[in-house]
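Part of the complex only, each chain left as placed.
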Amino acid sequence: MALPSYASTGQRVWHYAFRVICGLILFYLIAPLLVVVPLSFNAQDFFTFTPEMLRLDPAGYSLEHYRDFFTNVDWQGPLWNSLAIAPVATLLAVALGTLAAVGLSQSHVPFKRAIMAILISPMIVPLIISAAGMYFFYSRIGLQGTYWGVVLAHAALGIPFVIITVTATLVGFDKSLTRAAASLGAGPMRTFWTVQMPLILPGVISGALFAFITSFDEVVVVMFLGAAGQKTLPWQMFIGLREQISPTILAAATVLIAVSILLLAALELLRRRNERLRGLTPN
Amino acid sequence: QDASAELPPCEGCAESMVIMSWGGAYQNSQLKAYVEPYIAQTGIAVTWDESSNEAIAKLRAAQEAGNMPFDLVDVEGPDAQRACDEGLAAEIDVAEVLAPGADGATVEDDFGDSLINDCYVPQIYFSTTFGYRTDVAEWNGATPDDLCDVFDTTAFPGKRSLQASPKKNLEWALICDGVPAADVYKVLEEEGGVERALAKLDTIKGDVIWWTAGAETPQLLADKEVVIGSTYNGRLFSVIAEQGQPVEMLWDYQNFDFDGWIVPAGLDEARMNRVMHFLHFATDTQRLADQAKYIAYGPARASSQPLVSTHAELGIEMAPFMPTNPDNMKNFLVNNIEWWADHQDEVEATFQNWLAQ
Amino acid sequence: MVQPSTDAFVQFDRVQKSYDGQTLVVKDLNLSIPKGEFLTMLGPSGSGKTTCLMMLAGFETATNGEIRLQGRNINDVPPHKRGIGMVFQNYALFPHMSVAENLSFPLEVRKMGQAEREAKVKRALDMVQMGAFANRRPAQLSGGQQQRIALARALVFEPELVLMDEPLGALDKQLREHMQFEIKHIADNLGITVVYVTHDQTEALTMSDRVAVFNDGRIQQLAPPDELYEAPVNSFVAQFIGENNTMTGVVTAMERDRCVVRLDSGDEIDAMPVNVSRVGERTKVSIRPERVEFNRARFQPGAHTLRARVEEFIYMGDIFRTRLSVAGNDDFVIKTRNAPDQTRLQPGQEIEIGWLPQDCRALDAA
Amino acid sequence: MPAGLGARGAAATPGPMVAADGTPLKASLARSLRRQKMRALLLIAPLLLFIVVSFVLPIGDMLLRSVQNGIVPDTLPRTVVALRDDPAEVPGEAVFEALYADLVVAEEYKVHTQLGSRLNYEMGGASSMFRGAGRAVGRFGTDIYAEQFEDADPALVDPARWAVWMADPAVREALPRTADAYDAWAGFTAELGGDDPAAEELGDVVYAALYRDLASGAQAPGLPAVDVAGFESVSLRDEFIADDAGWGEPAIWDLLRTFSPRVTAGYYLNAVDLQMGPDGVEMRPEGDRIYLQLFVRTMILSVTITATCILLGYPVAFLLASLPMRSANLLMILVLLPFWTSLLVRTSAWKVLLQQQGVINDLLVWAGLIGNDGRLALINNQTGTIIAMTHILLPFMILPLYSVMKGIPPTYVRAAKSLGANDWTAFWRVYFPQSIPGIGAGSILVFILAIGYYITPELVGGTKGVFISNRIAYHISDSLNWGLAAALGTILLAVVLLLYWAYDRMVGIDNVKLGG
């Protein structure tokens, strides 16, 4: 998109205007984060830019809310709960989802559309309906208020993401590779683990990240399904927003944003590495 | 402190409890005043569940599912009434379970009016009242001192925040529409009474931000988003005393209500024993008075009143912030729990429809 | 059709295949391949070549019929137990493994010891002259190098049968010719049986012991290259293999291996009857561009000749292609070698052309 | 491979194809593919089972609630039966007796209040009638029967004897109402009080039933003979009407009749602002009509959000698609980052930004674009919902758009230019039409997600910017009208499924891409 030498003035203006517009939209996308991060250093207990903060007076800032986040059991408990729930839900979603995506990518799958629709349904059914439905049903079978109840529900919510990303990867997957493995004498399991899995790994990982974030950021279902013992970070944030609006929420969010950036960067590096491996040079 | 000697051992009791409460400062006061001391003495595990906002829904769903995760539920009076009416809460023989007053008063006398039904163990009086900013330029130095100033957007321009619920709002609207406080519920029950209240609310509807959670009004006041707003008096206490915001309270026609415990129906014996053991401890005279050190709510026991002193951390005299302080009680309303229990369904539906219009 | 022979190494017996339950992609295929043969399946796109190969390899199931390997029905043997080596069109090298790991893979799944594996991998790499590249990733190799690795991988576990599906399709012409040569040599040296799929006729002719020409799900002709080129059994094969000049006409005289055809233009020519049996029958006569002579000195005595006008002279490097107008057909092509003494015909020139009767084949009129 | 090539063979042979061995081609094909199909299904089965159990069944179960109406026949079984035989507008004594018995039992189990709440959804005031009646039945004058029976024969008030009588089938047959009332009484006595019925004083309800049985001429073997003709009696009808005049009006009885069946369309009618009136289905009163309006608002807001997403997403996706891979991936992080940040936090951040004293208004005032008293209302209304939700859903628009645009080779635009088109024409006539599938994919995705949103409108939407989902949530956790919530949810779900179906048709669900 470099500007060619023959561009007219109008084109030049538009060229830069377009970039400015895109810049503004991208700014809109991250604007909330730009609010969240500074406010988490607020020395006061409100979500407000205090005059001290605006004057960049050091007194207007403090690490108090971070201290609160890292020491208060009200936050640490949920943090650990989230860390106990999300990975297990992710693992479940990824294991089952990958298996099914591999199945779905085969050439002869009866009722493929219907099956796909069912597997994707947790993504399209409005969350409040899912939450309520699971609440009543899980109560009936004794899963409500249990760790496994939340894990199962979160796994179900994460599965569409795994299915979507892994099937997308499999669409680009060269079937002749698995055939080659078979022709070389490898059975189906071995072919899967040694040939298919390493190659679709980026898709699986990105599906896993989506599943993870789904669970890690989920508040509606867990509030219905969880008992006090399964209180997760978003739940705690939600309570915080309702009962005690405190920038500790923002401190928690900032920590999570930092983690997200790390994860995304890791993903990008992984993708680049994979491209190098496969010899796909960028463009 | 001295309670350790009194606390009898608990035979055949469950070793853990799940308590549903409101979270925030209120829950913190409960924690400090009696849950932590109780844990210190018994070593049981206590888990909090901050869903008192949806207490009835949670209880009902849990009951329908036959799987009751909560041992003790903190609810407002009307919810207690409803839970009791619907069989969601167990009946409690307060005389047997609770400790008599430290001054020797019987349980019934000590709690007095707050014992609104057979399921309820009250803890505190709280009131819903208004806070206003003191730095509103447009008011030209005037400050609201009358409930009806809330409805007067010419003298006191600016946004207000009100609870997205008919309770209290309808009563206040009627009072400002000229109904004597004593007749409010009578008028509400009459044909067209609710509509009359709503019509009064219509006059300020465009200036209202509706809140559903107690923390919203303080935040809105602090953000200058509203100039005046209703909330629980304890919340305003923390805005004023702890956060030092330029806010003051308007006590005129503060609306009293109770907050207290109910025990879900159908707990097994071990859990029931534990809950009763805890209630005995947590609602004695000293414990309820202790709670008022952490939050500006009045203890439900008469015998605790004299023990209320200063804030545990700030050292502020708590009395001026107490709804029960005579200075604050020149005009007040008491939430008519029974009337609300009977009429909540229809009034709520009408009100929500009105809101959605 | 081929007679079922019990000692055939690979045998397709009345095999049919349909993907959709409506159309047959392979129709009644019968084919036996003796051990050590280099057999090529040649045919236009969509004629079912890959499908046959995939059935043999076990990646598609025959809808009907039997496929036998060393006399044993393999319909129910899964692909990884068939022990058939395979080279794919796009090579299908595992991109996440090094060259050596790729080659080692089939040995590992056969639970071979490390030392033995290494020895075999080395031998296979040397065979394709890629010993120095053992630690590269496939992405770091050129197309031709990848091709060689794919070949080595298909051979390293010493299968007796190797299938190749257009393995050279993605290479450029020079490399392709080079690899044709190498593959053929390796196959000959190791004595393995090869089933090779291509739609490049030159490749088929150059490499194969026998060629099976596919069209429309059937084998049209199964014969060694020269027989195929010089004695096509029907006009599809004649048309498909090499370039052809065709003219239609009616048979006017008939001997045992010689007939006279009166072309639609009225001219008479000599031809060899292949698919015609009696006088008066319509026929399409077919003659290869390189079999046409315009040097009178070389005409056979008494041969029928035709007058022709040169339309266009096309220089193609090693050969000259000259387009003529002959008996009303102005797309008649002759090819001559760019030899030192070769005449370059000029457009507009009038010449006389002729051929040996046995080079001009009277085929079905279809 | 062009499928057309293979199809040529079929044209020659019309009619069903038959394989070489004479079986129809379809059948032999199916046979040869069976193993592959099984393998694929086997791989999918665990997940399918998982989703069905953990998700589909719960949803189905939830949706069933939208038609279930067991509460009326379960709480008032006798009344429902009695009402069937009494066509009067306000029924006679028999129905009131049944109602009395039912309410006595219901009051013990405390279920009459739930019934009241349920009926209140259909008729304002029903709740307080049932609550009142529940409190009143204990005070009805039915205690006179026990006294009179005791006077007639003390054995008749001996619980131990009653236990024996009520175990005798002959007695039960002779005194059906009594047996029924006794069973109910004995049931709650044992169940709720944990007491032995054979040792407890019988409830008035049993004597009232006995009186009715005997007064209608029943003769029970084994019981002391009593002549009840001279007994003083009470009219339960009068008692009820005295408690609440509503019992004497036809409305409540129409209502009970309408909602006696176990299955009802009532919730659905309610969900579209209709109700079951005496003359069939009719509109609800003006002030109660909110759901249609909410559905319409949900649609309008979702469409608006989708449109803004297109407007904002298109340029960004275009930029991303035209930048070199590396820079595109870096910018992509900016797109994905908010996607990865807690929804709650983002929404609260919008509050901070948008409120009247918030950052944006401050900036505008500072820049002099608006006066201090002209601060814009950007939150707690539809604007707030649109801004915050567009922000949240924008990545769902950008990602599919980006993947479609990535797939448009640059040669098309070059070709257009080589044919003489200027930049705009090349874009509008050549590039844009090819990116439409991306717009379609993104739009449906965004629309589906928007239409079911709940948390964000709840926090920033005020009263005018909320969606039907908020109403569903309200009915689930505040008003406890789960049936209505389920009906609203079913309608919403139907809309979403319809869209999903369209999406699958247009794009194919397997073409959705998330991220580069």
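Labels A, B, C and D are assigned to the chains in the order they are written; within every chain, residues are numbered from 1.
Definition applied: a contact is a pair of C-beta atoms (placed from the backbone, for glycine too) under 8 Å apart; a residue touches a chain by one contact, two chains touch by 3 or more.
Quick caveat, the model's predicted, so the values are computed rather than measured.
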Chain copy counts across the complete structure file, not just the copies drawn: A x1, B x1, C x2, D x1
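Throughout what follows, only the chains that are shown with their structure count from here on.
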Distance from subunit C to subunit B - Cα centre to Cα centre, in angstrom: 91
Intercentroid distance (Cα basis), subunit D paired with subunit A, Å: 28
Separation of subunit A from subunit B, taking each centre as the mean of its C-alpha atoms, in whole Å: 39
Numbers and ranges of subunit B residues touching at least 2 other chains: 223
Two or more partner chains touched - positions in subunit A: 47-48, 135-136, 140, 241
All chain pairs that touch each other: A-B, A-C, A-D, B-D, C-D
In the complex with subunit A, residue positions of subunit D that touch it: 33, 36-37, 39-44, 46-48, 50-52, 54-63, 65, 312, 315-316, 319, 322-326, 329-331, 333-338, 340-346, 348-353, 359, 391, 394-395, 423, 448, 451-455, 459, 469, 472-473, 476, 482, 485-486, 489, 492-493, 496-497, 500, 504, 509-510, 512-516
Complex contact set, residues of subunit C against subunit A: 57-59, 78-86, 88-90, 92-96, 105-106, 109-110, 137-140, 153-154, 157, 163
Contacting residues of subunit B [partner subunit A, same complex]: 18, 20, 22-25, 27, 47-51, 53, 61-62, 64-67, 69, 212-216, 218-219, 222-223, 242-243
